[in-house]
Each structure stands twice: as structure tokens, then as C-alpha cells.
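To start, the structure itself, in C-alpha cells.
What follows is part of the complex, with its chains left where they were.
Order of writing sets the labels: A and B. Residues in every chain begin at 1.
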Amino acid sequence: MKLRKKIKVGIIGGARPQPKFKDIAYQVGRMIAEKGAILVCGGLSGIMEAAAKGAREHNGLTVGILPGYSPHDANPHIEIPIATGLGYSRNSLVAMNSDILVAVDGEYGTLSEIAYGCIYGKKIIGIGTWNIPGVKEAQTAQEAMDLVWKEFFPLR
Amino acid sequence: MKLRKKIKVGIIGGARPQPKFKDIAYQVGRMIAEKGAILVCGGLSGIMEAAAKGAREHNGLTVGILPGYSPHDANPHIEIPIATGLGYSRNSLVAMNSDILVAVDGEYGTLSEIAYGCIYGKKIIGIGTWNIPGVKEAQTAQEAMDLVWKEFFPLR
């Protein structure tokens, strides 16, 4: 176990997504786990929960950076819950702790995380999300993750 | 003096704007002061400084919510500097402490403040800024401030 060296992929998206986006988030989570990367997210429901479920069901490690005071607020698929008590200001920390971000669907919270991702110089891949310069669009989980891995393993 | 009752207008925008946007920001600051409202901003340079200058030169009160540890980081037109030590996460606090937001130009930091404004249910008027649902566009400082005051004094 050398967790410190592993790539951290942040997945951002809203708490109330359409079902098709939850499926995509699940696949993203699965692929993060299969590659041995760590999934970072906001720890709550919707896209965050679907992706964490996909990762955990494929033996991945999941970190959830929570707005509230209690680690118990995390969805059941979060292995490492981090409470912050910062409310929405924790969105900044989700972007900060990811090597790259995948945005799926999402509302204004996701928009703030995309903005922080850009501020912190992170690459962002988007599926059905905000159309912001700096976000590379993908149509499927597979396409998104191909773009993610290309950043870290460019020669393959 | 009953500062507590005064309207707080937040002005958001980048540290390195085009000159024409600094002029607009100055006018916005002037009009905030002339109406007896309080200007809230991020306290640093560019749009924040131009607007604070406009407000101060017309006898207005200016609050700057700063990313760093020292109130002395504020531009010279900030009367009430508030240090946070939160870095970019302080963007959330700028939106939180404004009754309404005026976005002028702006980069990703401004985008995060627009997103937080929407999260916190604030009206946002934009001049040459991000085109985000929820942001009402205006072309001039006058037009922007007309939209602002209409929110608070609807019958005039």
C-alpha cells in the first residue's frame, strides 16, 4: 500500500441528477477503482454517491470532503470521510485535493468546483455539465476516463 | 449612523481587468456610495480597487473580505478590511455577505463568486462577465445599478 503516490480523480456533480447521469457517474467511479486511482468527491448524495458506489464495488478507495461537522454525514460508499464544517466553502477543498476533475451534470455547486479547479490549475473533463472554457467535453464515461488517463499516462 | 440596515452591494471581478472595465467598476462604486449603500468586495486590486475608489471618493463605506491573514493587504480604498486566511475559499464569503452582486469582467475567481451567489440565492447583475443562467446582463454601470435598485425599491 502506497496510497500517497496514487492519482486522485475528483468527481463533481449535483445531489439531484437525472438517472442517466447517475449511471455515468457509477461507471466513472468503477473505472477510477479499476485503474487503482483514488476517488475524491464531496461525500454526499447524487453524483457523489453513485460514483463512490461504483468505486467501492470495484474495490477502490473513496475520499469524501464534507460540508458538515460529522464524518457520519458521508454516503455509505465513502471510506475516508473528512468533515470540514465549512459548508459550501468546502467546494474549494474538493478541487484542491484532486489531481484532475470529472464533472458530471451538476448545478451551481458544481460550477463553483469547476471554477476552483481552473483557479488551482487542474484539468477538467465534463459530461453534460457547464460549458466553461477549460472544461474538455466527453459524451460517455469511457471517453471521459480515456481523457483522464491520457493526462497521466501520455504514451499509452 | 445605522449601518446595519444599509443595503450591501457586492462587486466582483478580476484583479487584471481591461481599462474600460475599471472605469465601469469605478462608476458602479460611485453609484453605490451615492445611494448610501455599502460596497462589499474581495478587497484586492483591479475591479475591486476601482470600485472601492469610486465609492470612497463619493463618501461611501467599503468592506473588503481578504484571502490573506493581514488587514493591511487591502487596497487603500477599503475602510473595513476583514482578513480571513482562507485563500480562494474566501470567495464564498464575498457572495454570502452581499445582498446583491454586480459582476464586472472577471476570470475564474469571479466565476466562483457568481456560482456562490447563485447557491446563496443572491441576484446577480453582470457587465461583460460570464454568461451564466441567473446573471442578468447590463451594458453600462448605469443600467446595472438601475437593475440593482429595482430589487430594493421596486415601486420607484
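The rule we apply is simple: a residue touches a chain if its C-beta (ideal position, glycine included) is under 8 Å from a C-beta of that chain, and two chains touch if they have at least 3 such contacts.
Predicted model only: the values in this text are computed from it and were never measured.
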item: Identical protein chains in the complete assembly, only 2 of which are shown; value: 4
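What we mean here is this: only the chains that are shown with their structure count from here on.
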item: Fitting subunit A to subunit B on CA atoms, where both chains share a sequence, rotation angle to nearest 5 degrees; value: 180
item: Distance from subunit B to subunit A - Cα centre to Cα centre, in angstrom; value: 31
item: Contact set on subunit B toward subunit A in their complex; value: 86-89, 91-93, 108-109, 111-112, 114-116, 118-120, 132, 134
